[in-house]
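Removed: one protein chain of the complex. Kept in place: all other protein chains.
So, chain A:
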Amino acid sequence: MASNSSGSSSDRQRIAQQRLRIIAGHLQRPEDGDSAVLSAECKGQVSKTDEEKTVPKRRQEIMKWNGWGYSDTKFLFNKKGQAEFTGKRYRLSGMIIPGLKDWMEGTFGANLQHKSPATPVLTSSAVQPPTINEAFVEEVKSTGIPFSHDAEDRVFRAHGHCLHEVFALREGKIGRVPDMVIWPNCHNDVVKIVELACKHNVCLMPFGGGTSVSSALECPPEETRSIVSLDTSQMNRILWIDEKNLTAHVEAGIVGQDLERLLNESGYCTGHEPDSMEFSSLGGWVATRASGMKKNIYGNIEDLVIHIKMVTPQGVIEKSCQGPRMSTGPDIHHFILGSEGTLGVVTEVTMKIRPMPEYQKYGSVVFPNFEQGVACLREVAKQRCAPASIRLMDNEQFKFGHALKPQVSSIFTSFLDGLKKLYITKFKGFDQDRLCVATLLFEGNREKVLQHEKQVYDIAAKFGGLAAGEDNGQRGYMLTFVIAYLRDLGMDYYVIGESFETSVPWDRVLDICRNVKARITRECKDRGVQFPPLSTCRVTQTYDAGACVYFYFAFNYRGLSEPVHVYEQVEHAAREEILANGGSLSHHHGVGKLRKEWMRDTVSSVGMGMLKSVKDYVDPQNIFGNRNLL
């Protein structure tokens, strides 16, 4: 204790508290010594693992304020006019992408001479001063939970990644932002914050990874109360792992990549890998009913959660046991799953874990056309033999993927590529403008993977599919992580775009793909978009009774006075088309405020009433006032 004597009394107090908690932890600890990771209780102290965590309180230290992802990573055209991906974080990082320039020029009619650069820095004067609820702030101070009124901190939590949000940031336009950001460190902190919020009538908006694409994080402009963004990013610990039941108890602020990495260290994984997993958080997944790419093996978030703890204005909601299934009335988890931050803050989640797969193998299949590809996926779903992931890209997306091929190092590889192309188009007679490709990911033990792989390729062959190699498959999955960076590049050159998704019964998959793409093209034309848009889709998930379809849509907005408005009109039309073709309002992005107008039609008036009455009971003061969903 000698070394500690020089410290302040608060330090001593802190350490004493910590010791006490560790002792308490030992007492609570299960008899067996199986738990691999220990719970570290609350507040202030920097534990060793914290340094490995991705997301700091000041997100600006590593992330862009007006674009996607890490500050050090972006696409740009170098002095030679070649596309380059900067940084070191991704497989594609540091590489030259020779085909991208031609693809962008050819697809969008974009031109490297015509730049539309973003406002370089955030000027604090553009941010309106915070509306402060003094009494609330005073009481928060007394709890010791960190908070901030800093303009940058607030702006970072005022948006997700919808096109209009990012576009406005690039123009330096800042609307209503939270008045304060608060970083609870544990469940109990959240309980205190929610109590105080109710007491002082401030509006709370939970913030996880900030990857929303449904305008869910937009502050309602009509909100006059002080808005407090409750950033869960510091609640990011794995509290325990239960190897007997294969579950882990995790704080809800943890982001996907940390969760997987930490579990991997113990030989486990959740297998939940949404495309946004680098930045999106566990609580966010629960609140939006997220879906992961490998759901065929691991399930979607609703299949993965065993227990949820949520803090609401009425108190904490949770189940009393961890039974794997219950018949105890409507599942209360389903009030929480998809509640989009309107009812409370998810603080802790117990979720299933699996031993890490022994073997992983990518693969790809080329089909002569999209129709055949869809027929194959349908058959795979029918036989219930879908690999961990199976995705079918349409022709446009296949070409897009092709344009993102990095420069090949050897003449031999490019010669081989040439041969492959020759084989497929000339020998097999595939039409370059019709063929499409499915990417596959197999997981499991080696023998089973190989067996499984054969089964899937045999089915594919019946639909004219040709195996097209691991590399194509792997690149397809890599694309999902870099595509958001690509949007920023597009925005530098007058190209704006977005993705959106739906789920649809099998018999309508082809129809919805065709009609929505055609609708987008037509709407763009009608609204004066000069160059035909990129309008492309892929089938990303298969289910027994249907599939999830993902659309990309982007266009060159030169010559348009209100590009974002045009964009929104087209997206709106595309959503109407989706609904008219039997598609759902959303498969996994959620409703937010962007798709609210269709909720009543989607769930019926009675359904709306049910949801509203839950909201009215749980949160009569509308403390969780982000106005999503309802």
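The rule is short, and it goes like this: a residue touches a chain if its C-beta (ideal position, glycine included) is under 8 Å from a C-beta of that chain, and two chains touch if they have at least 3 such contacts; residues count from 1.
Following the convention adopted for this analysis, contacts and distances are computed from a predicted model.
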**Asked** Under which of the names "DDAH family member 2, ADMA-independent", "Hemoglobin, alpha embryonic 5", "Glyceronephosphate O-acyltransferase" or "Auxin-responsive protein" is the non-displayed chain listed in UniProt?
**Response** "Glyceronephosphate O-acyltransferase"
**Message:** For the chain not shown, which residue from A:16, A:76, A:518 or A:545 touches it across the whole complex?
**Reply:** A:518
**Message:** Please identify which residue in A:171, A:562, A:601 or A:616 touches the non-displayed chain.
**Reply:** A:601
**Residue numbers in chain A that touch the chain omitted from display** = 369, 507-508, 511-512, 514-515, 518-519, 579-582, 601
